[in-house]
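The other protein chains are all here in position, but one chain of the complex has been omitted.
By letter and in written order, the chains are A, B, C and D; residue numbering begins at 1 in each of them.
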Amino acid sequence: MVTSKKPMQYRPKKTVRKRSQKTGLPPGSLVHIGRQRAEETKITIIDYDETRFAEQAVNTVDACFPFRESPTVTWINIDGIQQTDMLEKLGSCYNLHPLVMEDVVNTEQRPKAENYGDYLYIVMKMLYAGESAETISTEQISLVLGRHYVISFQEGLEGDVFGHVRERLRSEKGKARRLGADYLVYSLIDAVVDNYFPILEALGEKIEVLEEKLVTSPTSETLHNIHCLRREMIFLRKTVWPLREVISNLQRGDSILVQDSTRIYLRDVYDHTIQVIDTIETYRDMVTGMLDIYLSSVSNRLNAVMKVLTIIATIFMPLTFLAGIYGMNFKYMPELEWRYGYGMIWGLMIGIGLAMIVYFRKKKWL
Amino acid sequence: MVTSKKPMQYRPKKTVRKRSQKTGLPPGSLVHIGRQRAEETKITIIDYDETRFAEQAVNTVDACFPFRESPTVTWINIDGIQQTDMLEKLGSCYNLHPLVMEDVVNTEQRPKAENYGDYLYIVMKMLYAGESAETISTEQISLVLGRHYVISFQEGLEGDVFGHVRERLRSEKGKARRLGADYLVYSLIDAVVDNYFPILEALGEKIEVLEEKLVTSPTSETLHNIHCLRREMIFLRKTVWPLREVISNLQRGDSILVQDSTRIYLRDVYDHTIQVIDTIETYRDMVTGMLDIYLSSVSNRLNAVMKVLTIIATIFMPLTFLAGIYGMNFKYMPELEWRYGYGMIWGLMIGIGLAMIVYFRKKKWL
Amino acid sequence: MVTSKKPMQYRPKKTVRKRSQKTGLPPGSLVHIGRQRAEETKITIIDYDETRFAEQAVNTVDACFPFRESPTVTWINIDGIQQTDMLEKLGSCYNLHPLVMEDVVNTEQRPKAENYGDYLYIVMKMLYAGESAETISTEQISLVLGRHYVISFQEGLEGDVFGHVRERLRSEKGKARRLGADYLVYSLIDAVVDNYFPILEALGEKIEVLEEKLVTSPTSETLHNIHCLRREMIFLRKTVWPLREVISNLQRGDSILVQDSTRIYLRDVYDHTIQVIDTIETYRDMVTGMLDIYLSSVSNRLNAVMKVLTIIATIFMPLTFLAGIYGMNFKYMPELEWRYGYGMIWGLMIGIGLAMIVYFRKKKWL
Amino acid sequence: MVTSKKPMQYRPKKTVRKRSQKTGLPPGSLVHIGRQRAEETKITIIDYDETRFAEQAVNTVDACFPFRESPTVTWINIDGIQQTDMLEKLGSCYNLHPLVMEDVVNTEQRPKAENYGDYLYIVMKMLYAGESAETISTEQISLVLGRHYVISFQEGLEGDVFGHVRERLRSEKGKARRLGADYLVYSLIDAVVDNYFPILEALGEKIEVLEEKLVTSPTSETLHNIHCLRREMIFLRKTVWPLREVISNLQRGDSILVQDSTRIYLRDVYDHTIQVIDTIETYRDMVTGMLDIYLSSVSNRLNAVMKVLTIIATIFMPLTFLAGIYGMNFKYMPELEWRYGYGMIWGLMIGIGLAMIVYFRKKKWL
Partner (left out) sequence: MVTSKKPMQYRPKKTVRKRSQKTGLPPGSLVHIGRQRAEETKITIIDYDETRFAEQAVNTVDACFPFRESPTVTWINIDGIQQTDMLEKLGSCYNLHPLVMEDVVNTEQRPKAENYGDYLYIVMKMLYAGESAETISTEQISLVLGRHYVISFQEGLEGDVFGHVRERLRSEKGKARRLGADYLVYSLIDAVVDNYFPILEALGEKIEVLEEKLVTSPTSETLHNIHCLRREMIFLRKTVWPLREVISNLQRGDSILVQDSTRIYLRDVYDHTIQVIDTIETYRDMVTGMLDIYLSSVSNRLNAVMKVLTIIATIFMPLTFLAGIYGMNFKYMPELEWRYGYGMIWGLMIGIGLAMIVYFRKKKWL
């Protein structure tokens, strides 16, 4: 169900750089931890206010520097985080703390929001479902919110989740362009959380299918599937739970970077997060219930098997015994000489057999 | 037991618009999420103070606008939330935040209460039991409490839960007309919570019936029923738990829209909610206990079956062996020649059989 | 074990008026919810200060009115709450909020303490054990504490729990008469909590007896008893847990009606409540442990049964096979002609049998 | 494992006075609840400051009165709490609240610390292990800390736990004599908590032994032992958990009776308590794990037994059938006449037997 059996990072083995390789390095060392990707880092700069809108794709990080002081809202989107030297340059230009840059490239962060005074640093996890929801993989999204700028970092492994936001900015409709950088950050967070719902719906359908199977024909594969589902639940839970606090902190926090009008929108995303968590918890309860059902259906089948065995044995053992009796070679066995002895013994045997069947009927075993 | 197996929205498949269809839309987009209904939106306006009372059913939302500034209490009840354009118009007339209107038409909200300064926005869930409590379905009730007005939105799928409140307003009795809009909101909340009790009582009776069955004749259908019951419990819990906090917030909150005299009444509804939650928790405990009972009764039956098998085998195997012995064709078997050999072997066999029975009696297997 | 299987109100079916019958009534409607009782409401008035003591049983509620303003402590005890008109009169005379009166007659309240400024309203549950602790039933006790008066409401179903308190007031000993109405309320609460201990001790003895049985001769009735015990535990827990908060609120609350000297006494009752809760939790743990023991003892017995079957089959199947061999009718079977063939075959069989027994000994099955 | 099966007071039946015997008595009534002891109450008075040290054993409580106002630290140790009249006298001399004295003689208190302004009242539980840790019994220790005095009450059932403290006071070494009454109370608490460690280590060894047994030869006695262990854990937990809060309250509380220098020492005892609780929780987890192991080892053995049965039956049933075939008496059975028929049938049978064994080998049943 999951791409790999690695419990910790949930990704294929070879191309993943592990956390332990950083042991002993000084804090603030930029070492990329996570899945490796061949392609280059892509940088897109969008600069806008209510009237203007400029979008450009650049190759070097230097192109970002002029926007530092501009009063318009600047959104720098970095797609791919393996070229740590470029990121380092960007970080020092925007005065980002070395620990922030370290967290950006280490993709094993929990979702969190940190207030560095001049800017807020937010980490989230994007979820991607493989074909037919068999695999869930994650991508780390880092956001930096400054007074007039937003920098977003994506691992760049899967599709672009921010397409809708970009679209809305391009078209002049909506209030997206009228509001500031904090509203843009809200839009990005909202885009990520919105993307959880299809994943959950796919999971819900998987559960439904499994339940159907569980009732009609439970096999040991069903058990395996339940187990995998439970695992994905553990994984999802670990990914989504901290988000709740993150958004709650943003909404209720005292950062001057977030305006009151945006807080109302953040409350809305917060509600969505709670809804996601609620659904995950409900699914967990259901999967637990499915395990119980599976176990008791196994017990029930054992019972059924044993009943068949017992019925057969209880009917044929006495009869075989009787046949054995009249197979004995004693010289003086009067019944053997009887004219209708053979017929009588058949009668007796059929009688015993029927009595047993009636007995089992009464006991509701048949 | 439940209408459909959809874990997430608990409704028949075809006519439900899913949450994922909203992915990518800007916040505040009014898209109806939930079960589809053919009929039109019905609007009822009730305007009253201690002396006057006027009630009218209108077709267009424009009829609501004149009441915006009137000092009398105005209750606008919207039945059906699929005509999003009408709702949008109403929302902008009463200055409701776009996110409020978005939540009104998205029927997958958790119960919540949000303070928007000028008005409070409250979401609740109404429960409906199908025939013989086999199915529990929900309907989202949204309430907006302003200084002099209350707007209530119902999905309009099932009967009208606010009939009693309307009745009380019509008759001049009671203090209902003397008190303000906040008391009206309390009455509506109370009507919803009051409606949970019959549902719970029906569930209680179902549990009782199942327990009876569990003791007398547990089948694998019983297990299925327990499982369904547990599921409904999970569903109920998810629906009612957040209500506790909602009402607590209303009661203890600092909104100037809720007067102190009304807070005492809200404390009363809060108590009812706790009572509902208590009952659900007790039911959950009972259902868990029933599962344990079921599983151990299955084990017990297996034990009983195995005992029968063992008794039969233990009695007849030695006897059949003995019969086999004297069925052997050795030339020199002295016993076969004995005059009373046959009688003696019968005696021995009956003796062994009785000894076994005595043994099993002593072991309390018989 | 419990009088009825109704999970919600734990009382015989016919004479109970259910909560759902109140749906749709305006708040403050006095409708008696609970077990019906034929007898009349009894009213006792005790008026005292350090020097005086007057006790009278009255028929009408009007006799209570003169005491409203008296500076002496007045204790009005109402026994029976079905005559709602009388209670309504009393309530309006003492200026009690309609919701208080509603809660007094609705016997499905959770224990709670509510501060209405001029007076405190306290709800508790009295427990009564049937003969040999087979049944636990509850009675709702409501207390109203004013400046100089205490009104106590009992359902009047079982004996009078306040006898000891009355006795102490009558005799001039102790400080009971010297202290005010708050000390009287403390005494009444203490009387209720004190009464929980015999119930718990009876339950403890029942658990002890069941454990004894569980070790010596577990039957499926034992399982049923464990289940009933667990149920009573759930019931008790639900009844006693909220009491903890109630008394804590009284003790730490800021009501001017409770003096500091009384708070020390309330802390003592609080300790008792914690002790009761502790004991219930311990019992719950023990009952859970008993269930585990029962289940594994069932497994053990199955194991024992299967061993008997296996031993018998393993010994007699090879022997019966051997006997079958020499029961074959082949023309040329040299062994059959041997002089000591029969003896040798017996020897072989006994040898095989003994070998099997030695094997099972070694495997510790015998 | 435990002296008696009484769940509530964990003591032999006859000599224990139960809590229920106090029902109906006014608060502050001194009735001894707990195990009865024949011997008399022993009183020891130690009076010291940095330079002086006086120790005396007295018979009457009157000897304690002169020390009430002395500026030196006075430690009155009462050993035996059944002579309630003496205690009452002492209590009224030192102005102790009647409820304090009631709690001293009622040995069913939870550990607690109560601030009465002039003095602190602390209840703790001393643990004693019987021989080979089979039995754990408790003794209630009550401490009263005043400005210049400490009164300690022991039930006097087992040895004296305060011996080491007394020794340290006698010798002039250490700061024990330099510091005040609060340091003495700390020393007494520390002595009690220190005494928990040997008990825990003994329990740890018991668990170790049981685990060993569980792996090598699990019997149903093992199950009983696990159950007893779990029970002791429940009991220990109930005894030690509240202590955590007690010491935390003393340490962080605002009583002027405890000096800052002593608070550091109390933090140390607090750490020890947490360590004790941690160990108990770890043990609980381990015992739970042992139960799981036991249950699955029972299942495994059942599996093993069933395999033996199945192997035997699967080998011998077809063979016996074959033997039966050639035991039939049909007139025309060509095989019977064959010269090597008997040899061939043996060959066939051995072939079938070997085939079965190979099959079971492949299935890893053998």
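Keep in mind that, in the parts below, a residue touches a chain if its C-beta (ideal position, glycine included) is under 8 Å from a C-beta of that chain, and two chains touch if they have at least 3 such contacts.
None of the values given here were measured: they were computed from a predicted structure.
The hidden chain makes contact, of the residues A:72, A:109 or A:259, with A:109.
The residue from D:63, D:228 or D:313 that touches the chain not shown here is D:313. Although one chain is not drawn, the whole complex shows that of D:58, D:264, D:350 or D:366 it is D:264 that touches it. Looking at subunit D, the residues touching the absent chain are 163-164, 168, 174, 176, 186-187, 190-191, 194-195, 197-198, 200-201, 204, 207-208, 211-212, 215, 264-265, 267-268, 271, 274-275, 278-279, 281-283, 285-286, 289, 292-293, 295-297, 299-300, 302-303, 306-307, 309-310, 313-314, 317-318, 320-321, 324-325, 327-333, 364-365.
If you put the missing chain back, the residues of subunit A touching it would be 5-8, 18-20, 22-27, 97, 99, 102-103, 108-110, 112, 114, 116, 220, 223-224, 227, 230-231, 234-235, 238, 291, 294-295, 298-299, 301-302, 305-306, 308-309, 312-313, 316-317, 319-320, 323-324, 326-329, 333, 335-342, 345.
Note that only the chains that are shown with their structure count from here on.
Without subunit B, the contact network of the other chains breaks into the groups A | C, D.
Both subunit A and subunit C are touched by B.
Rounded to whole angstrom units, the spacing between the C-alpha centres of subunit C and subunit D is 26. With touch defined as above, residues shared between interfaces to two or more other chains in subunit B number as follows: 295, 299, 302, 306, 309, 313, 317, 320, 324, 327-329, 333. Viewed as a contact network, the protein chains form an open path, each link joining two chains that touch.
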